[in-house]
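The complex appears here minus one protein chain, its other protein chains still in place.
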Amino acid sequence: MTYAELVKDRAPLIHNITNQVVMNITANGLYAIGASPLMAHEQEEMTDIINIADALVLNIGTITEPVFQAMQVAGKKATEKKIPIVLDPVGVGASDYRMRVVLHLLETLKVSLIRGNAAEIMTLVLLKQAGKGVEGGIETDATAVARAFYRRYRIPVVVTGKEDIIYNGNILSKLKNGSPALKQVTGTGCLLTSVIAAFLAVADDGHYIEAATEAVSFYTVASEMAAEKSKLPGSFQVQFIDQLAALTVSEWEKRAMIEVMR
Amino acid sequence: MTYAELVKDRAPLIHNITNQVVMNITANGLYAIGASPLMAHEQEEMTDIINIADALVLNIGTITEPVFQAMQVAGKKATEKKIPIVLDPVGVGASDYRMRVVLHLLETLKVSLIRGNAAEIMTLVLLKQAGKGVEGGIETDATAVARAFYRRYRIPVVVTGKEDIIYNGNILSKLKNGSPALKQVTGTGCLLTSVIAAFLAVADDGHYIEAATEAVSFYTVASEMAAEKSKLPGSFQVQFIDQLAALTVSEWEKRAMIEVMR
Partner (left out) sequence: MTYAELVKDRAPLIHNITNQVVMNITANGLYAIGASPLMAHEQEEMTDIINIADALVLNIGTITEPVFQAMQVAGKKATEKKIPIVLDPVGVGASDYRMRVVLHLLETLKVSLIRGNAAEIMTLVLLKQAGKGVEGGIETDATAVARAFYRRYRIPVVVTGKEDIIYNGNILSKLKNGSPALKQVTGTGCLLTSVIAAFLAVADDGHYIEAATEAVSFYTVASEMAAEKSKLPGSFQVQFIDQLAALTVSEWEKRAMIEVMR
């Protein structure tokens, strides 16, 4: 069974402490792949919520102090419960505050995987802003960025961009699917982070790298199918949610371009 | 005149203290039926806002302490002003905190109606978690759940699911319209709660049960028409907002399946 099928079969409950811009598309995208989304960020209920959750997503896109505190409570409990924690350091280079938040989470929690664009991940390697704004947009070798990040933090990493790189210190996967239309729609990076969390939630922790690779591949193949219907951003977003729901395992396998290096 | 026509005619101002995931679809859905949505949750302005509002929706989906405090101020004022208050106990079984919040609102305010799925309503009957996560998914007799809730709280209740049950201690309506596609789109339960509030806003309080029944029926018939256009979740959501706006009284009457028992 593929991880995509396991997600549909088990409907893992993914708890997202995420930004206000993308909550809606994140919930709809998780439903589309068959997972159960949950969004909450009141500190007082974080322990109870993690008790029923199968994975935790921490996304700092519109982070505030109260939400950061909720992340710490949820992350501590998720670390104890040994469910996957996936971190999305949205725009980490945009402020010293974001950098402090991300470093604190990386230091105090057992983060299972981090997902960002090359600029965000490189910012965490350099400990200062690489590229511009939230979107980054640095031209660099994503493979080198992934390796440098892992060397510093020893945490599996997904670097998304024209090609997507997944690296856990051992296996490096390079994925060549996807559509440029993804960059025109807000939240497609954030949703991918949550989709990865859903795939990790149905995997043994020795197989997170395979589950993450399949998640990214499945997601980017769905984006290609959506872009075949429309490349304009409004229609593309609608089609993308449709294709996340409609994509079959056989269609995915036919299109997936994954290069694995050890 | 149907309540749907009264909503279009009077454009009641519906104040929603609701969760961050569904604010956008709630506003668009209320516009689609001809109501005027308002979202706000700063405690300091709650009294002024209720002064101009025709109904109040309290939805705990991403409840936090400051929002809970705003709910209390708004709810107290709405109780005094005697405008309908509709409560949506999203995922009430997910934490003790949510349970405390909902019980406090039920005890201190004149809640006109509560809307939830069978798991949420049953959780409030049992005072402990029934079913799993936000979505619930318990298999149970929705009619029995509605009756048990009313017996305990003496508050009219809508239990949504494969069939929708509406009960006020006197009249019990069973509605058989709807599409499974609704469950694939986030916020369709929350939006229904706000649509019910809009229908209640144009009804006399002796007729809330009829107005709520028409609201649920109108909403689920629109979902069937949308599902005839597309069952994939991205397209379905777009079509559903379209059909909420386009559905005529005669088309609704032709399709509505309402069974009323006394």
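Going by the order they are written in, the chains are A and B; count residues from 1 in each one.
We take it that contacts are C-beta pairs under 8 Å (C-beta built on N, C-alpha and C of every residue); 3 or more make two chains touch, one makes a residue touch a chain.
Please read these numbers as outputs of a predicted model, since none were measured by experiment.
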Inset, instruction - Just name the one of A:15, A:98, A:115 or A:174 that touches the chain not displayed here. - result: A:98
Inset, instruction - With the full complex in mind, choose from B:59, B:184 or B:237 the residue touching the hidden chain. - result: B:237
Legend entry - Where the missing chain touches chain A, by residue: 19-22, 24-25, 61-65, 91, 94-98, 132-135, 184-187, 230, 232-235, 237-238
Legend entry - Hidden partner interface residues of chain B, rising order: 13, 20, 23-24, 27-28, 31-32, 36-42, 44-45, 48-49, 52, 66, 237-242, 245-246
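We take it that only the chains that are shown with their structure count from here on.
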Inset, instruction - Just give me the whole-number Å value for how far the CA centre of chain A lies from that of chain B. - result: 32
